[in-house]
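Got a structure here, written out as C-alpha cells. Questions coming.
Every protein chain but one is kept in place in this view of the complex.
Should a chain be cited, it is by its letter among A, B, C, D and E, assigned in written order, with residues numbered from 1 in that chain.
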Amino acid sequence: MDAFAYREALASGEAMVLIPVGSLEQHGPHLPLGTDTLLSTHFAAAAARRLGALVAQPISYGYKSQQKSGGGNHLPGTTSLDGTSLIGMARNLAKSFLNQGVRHVVFVNGHFENYQFLYEGIDLALEELGIKPGAEQSVLLLSYWDFVSQDTLNLVYPDGFPGWEIEHGGVLETSLMLHLEPARVAMDRRVDGPAAVLPRFDRLPVVPERTPATGCLSSAAGSSAAKGELLYEQVVADLSLDLARELDREPARVPA
Amino acid sequence: MDAFAYREALASGEAMVLIPVGSLEQHGPHLPLGTDTLLSTHFAAAAARRLGALVAQPISYGYKSQQKSGGGNHLPGTTSLDGTSLIGMARNLAKSFLNQGVRHVVFVNGHFENYQFLYEGIDLALEELGIKPGAEQSVLLLSYWDFVSQDTLNLVYPDGFPGWEIEHGGVLETSLMLHLEPARVAMDRRVDGPAAVLPRFDRLPVVPERTPATGCLSSAAGSSAAKGELLYEQVVADLSLDLARELDREPARVPA
Amino acid sequence: MDAFAYREALASGEAMVLIPVGSLEQHGPHLPLGTDTLLSTHFAAAAARRLGALVAQPISYGYKSQQKSGGGNHLPGTTSLDGTSLIGMARNLAKSFLNQGVRHVVFVNGHFENYQFLYEGIDLALEELGIKPGAEQSVLLLSYWDFVSQDTLNLVYPDGFPGWEIEHGGVLETSLMLHLEPARVAMDRRVDGPAAVLPRFDRLPVVPERTPATGCLSSAAGSSAAKGELLYEQVVADLSLDLARELDREPARVPA
Amino acid sequence: MDAFAYREALASGEAMVLIPVGSLEQHGPHLPLGTDTLLSTHFAAAAARRLGALVAQPISYGYKSQQKSGGGNHLPGTTSLDGTSLIGMARNLAKSFLNQGVRHVVFVNGHFENYQFLYEGIDLALEELGIKPGAEQSVLLLSYWDFVSQDTLNLVYPDGFPGWEIEHGGVLETSLMLHLEPARVAMDRRVDGPAAVLPRFDRLPVVPERTPATGCLSSAAGSSAAKGELLYEQVVADLSLDLARELDREPARVPA
Amino acid sequence: MDAFAYREALASGEAMVLIPVGSLEQHGPHLPLGTDTLLSTHFAAAAARRLGALVAQPISYGYKSQQKSGGGNHLPGTTSLDGTSLIGMARNLAKSFLNQGVRHVVFVNGHFENYQFLYEGIDLALEELGIKPGAEQSVLLLSYWDFVSQDTLNLVYPDGFPGWEIEHGGVLETSLMLHLEPARVAMDRRVDGPAAVLPRFDRLPVVPERTPATGCLSSAAGSSAAKGELLYEQVVADLSLDLARELDREPARVPA
Partner (left out) sequence: MDAFAYREALASGEAMVLIPVGSLEQHGPHLPLGTDTLLSTHFAAAAARRLGALVAQPISYGYKSQQKSGGGNHLPGTTSLDGTSLIGMARNLAKSFLNQGVRHVVFVNGHFENYQFLYEGIDLALEELGIKPGAEQSVLLLSYWDFVSQDTLNLVYPDGFPGWEIEHGGVLETSLMLHLEPARVAMDRRVDGPAAVLPRFDRLPVVPERTPATGCLSSAAGSSAAKGELLYEQVVADLSLDLARELDREPARVPA
C-alpha cells in the first residue's frame, strides 16, 4: 500500500489498523519458527477484510519464550526481545498510528508471553498522548485463542482439552498451520510424545530437561487441516463480530 | 531480624528467602486496599515456617490494575507502578539477595497483573549475574492461586467456579481475608451484585462503566472464614510440598 | 483502609498522604534490618494523626547503603535498589496519588541515601503532570532528622554530637527504637566500639575494613528509651507544626 | 524454517545470519510503504544464497524519517520507532543470535536513518557478551547503497547523480522496485517534480512545505526495470564478494 | 556571563543559543584530544558574534568513535558516551533552553558520530514540550563541514578530496587547528602515512589493525594555517548567512 492510498483511508476519520504480533520461536520439528507471526497475521488479515480495516507490518519478534508456555528461551531457534524493547515497540506503534489519525488500533497477539508488555506499551502511549476514557480513539489488545469457543474445543480435542499453557506446537497450532500454511508444515518430521508436565511455578534458570526434546509442550497427534479450518472460521467470525460491535462498525459480508 | 542473625542464616549456604508481592488496589467496600499484599505475605510466611526459610519485606505496590482482572487503574485507591519500575524492583531484589549468598529466592505473587514483569526482572538479574542452567542458585516465581486444587474449588464454589479472571474482591479473596485478617474485613459494607461480564480483549482507555460500581468483579456472597481456612490450609500444604521437593528441603512438621 | 473510605477522604479535595520511605539495611547486631522503615513509618503516622492525613504503604527498600553514611552496600543484610528503580518508585507514587486527587503528598524519609533519588522522582512526576509553581497540588520531601532541634541534640548527646553522617545504628536510632519498638531491640547483643573515622571522599569499590565490624558507624552506648521519647516528641511536634503552617492545615489537638 | 533444521545449520559453528532492516515510510504515490524493508530483504536474501547464509525476519519498522533524507516523520504513512527502541531491537537480536552460536550476524540496512542506532545496539550487545577484538564471532552492519559502484551510478544517472541524501522515492529505489517487485509499483500514479532543495542543517519542528507534495525528494523519472536489474546485480555481486572475503567464506556459484 | 545579563538577552524574546558539540577523541600525535570540541566552539563563537547570539558551554564528550570515521573507540585517549547518554544530554539541554524562553537553539556539531543521537534528543525534547510545525521556537542541528563549499575543497585539496569519512586528523582538521589553535598543534610530532582504506561495512568488534598506527585516517601532509583560515572564513560566512536567512536575523557586520 502506498502513502496516498493510506491517506485516503485515513480521511474518513474511521480508519482502523490491525497489528499482528508474533515471535521467532522454536515450534518443534514440524512447524516453522515464525508460526506465531504467521497465525496472528492470518487472523488479523481475515478480520480486517471483514471490517474494512488495514493490516500493518507484524511485530515479528516477541518476548522471551517461557518454559511453561513455550519451552524456554534457551532453545536455539528462539530469538527474543526483552521486556523493555517490546514495550517500546508497542508504545511507538500505538503512538505513531494514533498521531496519524487512525481511530482504532488493534494488536492481534499470537505469542502468549507478549501480552503484558504490549499492554504496558499501549498504556504508556495513551498516557503520553493524553487520551482518556471517553476519547474518540482507542487501542484494543487481544490474543486470538481467547476467541476459541467451548464448542470448538470439544470438537478439536475430543479427548479433552489439555489446557492453553501447553498448547505450544500442539494440535491447535498445527491444525491452523495445516489449514493456512500447509506448505510450511512438515508432518513427516513430527515427533510424538507425551504432553509436558510442568510445575506450578516458573524456575530460573530453567531446568532444560523439563522441556520435551521436540520443544513442543503437547503432542500434535490428531491435528488436521479440517480442525484448523474449523478453528480459523470460528475465531475469525467471533473476533470480527466482537470488534464490529465494540467499535460500531458494520462487518462486511466478505467470506473470510 | 538483625543483620547478625541473618548472616548466621546465610552461613549454611542453604538460605531461602521468600518475597511476598502484592499491590495497593481497590478491592471493593469490604476489603482493604492492601489485600493482595496481606494475602501473599500470609502465604509466604506459612511456607517459610514449614521450610525453615526467611520472609523479606513485601513489594507492596504492584503493576497497574487491568480492567479485566482488577477493575482498572482509573479507580481511586489503586496506586500502581509502571512496568519498568516493577521490573527494576524484581531485578534489584533478586540480584541483591543472590549476591549476599541466598541460595533460593522465591517471589510469592498475590496480584495477577504483576507476573510477567516479575519474571522479566528475575531473568535480567540472572543474566547480569551469569547464573545459567545447572547453577546452584535459583529464583522461583509463583502466584498462590495456581496452587488451589480442583477439589478445593468444588467446595468453595458449590455452584461452579466463575473463573480466575474475575476473582477480584470475590469469594476467594474475601474468604481468605475472613480467615486470616478478620478485623480488616467489613462484611457489613459488602455490596452484592452480578459478576462482571468483560470482553475477550483489553480496551484502552478503559470504558469505566464496565467495572461494577463496587469495584469487585464477582460477588463475595457465600464467603466465609471456613472456606478461607480450607483454601489457606490446602494451598500452604501444596505450595510448601512443591517447594520442598523442588529445592530438596525437608518440610518441617510445623502446623501452618 | 478500603477504597470507599479512601474516596470519602479524597472528596474534600484536601486529602494529604504521607509516604514513609526506609530501607532494608544492616543496623548492627542490636537493631533490626527494617529500622529505617519502622522509624519513618512512626514519624509519618504521628504527623498524620495530628494533621488528619493518611499514611500510605512504606517504600521499604531504599537506595544502596554508602560506606560514609550506612556502612556500605557490601554488607549482608543490606538489600537495596539502584537509583533508577528508586526514582521510578517515587515518580510512580507521586503521579498516582496526585492523579487520584490527593492535594499534598509528603515523603517522610528515614534513610540518608534515598533523598536525591526521591527528589528526582517527584520532579519528574510534576513535569509529566504539568504541575507548576502556583498550582493547588504539591509534594513535600523531608528527612525526619532535619527536625531534631539543637536543644534536643544537647540533651541526647551531653558529650557533643558526633555528626549526622555517622549516626547509623548509634544513639539516635537506638533510642528511638527503644522508645517505639522496644521488642525489636536487643540491647544485650549490642557491641560497643569507637566511632568510625571515615575519609572526606567516597571510594569505590569500598575498603571494607573501614566499616566497624558491628556495622554501626558510632556507638549506641548511652541510648535510652527516655532519649528516644524526647527525640520522638520533639520531632513530631516540629514536623507537624511545619507541615500545618506550610499547607494551611489546622493541627489536631491529638497527643502524638 | 523449523528449529531442527536451524540447529543443523548452527552445528557447523559457521552459521551466518543476515537481518534485513527497513522501515514503514511513505515513498510517494507510486511505491509501497514497505519499500525499504522489501529492498533490504531482497539484498539480504540474494547475498545469503551466494554465501550459504540464513536470512532472519526483517526489522520492518525503522527510526523516524528525517526531512533531509526521507521527507520527515510528520507525513501520514510513516510509522517509526524512537532511537531507544531501535537500539533495543538491534541489541536483543545481536545478543540472541550470538548466544545461540551464530558465528557472524550481518545487518543489511535499507533505511538511511537507522544506521547509528543499529550500530549502538550492536556495540552494546558485544559489550554485554564480552566479545572483544580477536573473537571468533562478529557482527557486520552495512547499507546496501554503499555498494553501488561509480560505474553503475554513471549508467543509472546519465545526467549526474543528485546525491544519496535526496534518493528517497527516486530513480534508484523505483528502478530496484520495478525489477524486484513490479506488482507493487504504480508507475501510473507517479507524480513528477523537481528535486527537493534542502538546507544544510536539520530543523525541528520541520517546515512541512520543504518536502515536495509527493513525499519524494527527487524525481523517479527515468526509472526502469533494466536500471534496477543493473543496480541489483552489481550490488549483490560486490556485497557478496566483500562478505565472502571478510568472513573467509567461499561464495557459492549461485546466480543471484 | 552572569544570570542577570543572560535574562536581559532573553527579554527580547529573540534570544538564540549555539551549543558546540565535540568529543574527547584521539586525533593522532599532532592534535589534541579535544580537537572536535575546540573546532565546534570556534565555529559557534564566530557565528554567534555575527548573529548576536549566545554560546553555551560545549558538550565536550561525544558518541563512541567508529573505526570508519574516527579510528575506533578502542584507542586510548578516546573517552566516549553511549547513545542513551548523548541523547539525554541533547534532550535536556534543548528542553532547558527552550523552557527558559530561548527562541532558537542551534547545535553546532564537530564529531561525525554524534549526529543522529543529537537529532533524537532534540526530537524527544520537542515532543515533550509539545512544540509542533508552525511554532515560534525551533532547534537546528548542523555539522560544520557540511558548509565547506566545493570551491574551498578544490583549493584545500589540490590533488582531489579523499572524502569526509576519512577526514580524521587529516588536512582539514589540522589546517583549522593551525589557524585557530596553533599552540595546541605539534606539527613536529606528525607522522605521515597513506590514507586508511576501510571497508564499506562496519565490523564489530573492530579489527584494530585497520586503523593506521597514527590514529589518523588520512595524512595531514599539506596542512597549513592558510588553508585553515580559508576553510574557517568560508564556513563561518556561509553558516552565518544560512542561519540569518533561516531565522530572520540581521547578520551583524562583524568580521569573524
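Heads up, the rule we're going with is that contacts are C-beta pairs under 8 Å (C-beta built on N, C-alpha and C of every residue); 3 or more make two chains touch, one makes a residue touch a chain.
Given the structure is predicted, the values throughout are model-derived calculations rather than measurements.
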Completion exercise
Absent chain's touching partners (shown only) are C, E
Completion exercise
Sole touch to the unshown chain from C:3, C:141 or C:196: residue C:141
Fill in the blank from the handout: Of E:29, E:162 or E:222, the residue touching the omitted chain is E:29
Completion exercise
Which of E:97, E:119 or E:201 touches the missing chain? It is E:97
Completion exercise
In the full complex, chain E touches the hidden chain through residues 1-4, 6-7, 10, 24, 26-34, 37, 56-58, 60-61, 75-82, 84-85, 88-89, 91-93, 96-97, 100-101, 186, 189, 215
Practice task
List the residues of chain C that touch the chain left out of this view.
Solution key: 63-64, 66, 73-74, 82-84, 87, 106, 113, 115-117, 119-120, 122-124, 126, 131-135, 138-142, 146-147, 199-208, 242-243, 246
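Methods note: only the chains that are shown with their structure count from here on.
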Handout entry: Smallest count of steps, each to a touching chain, taking chain B to chain D
Key = 2
Practice task
Any chance you could name the chains that touch chain A and chain E both?
Solution key: D
Completion exercise
Relative to chain D, largest Cα-centroid distance belongs to chain C
Fill in the blank from the handout: Equivalent interface to D-E (more than half of contact pairs same by residue no.) among A-B, A-D or B-C is A-B
Exercise for the section: Could you list the positions in chain A whose residues touch two or more of the other chains? Expected result: 82, 84
Completion exercise
The chain pairs that touch are A-B, A-D, B-C, D-E
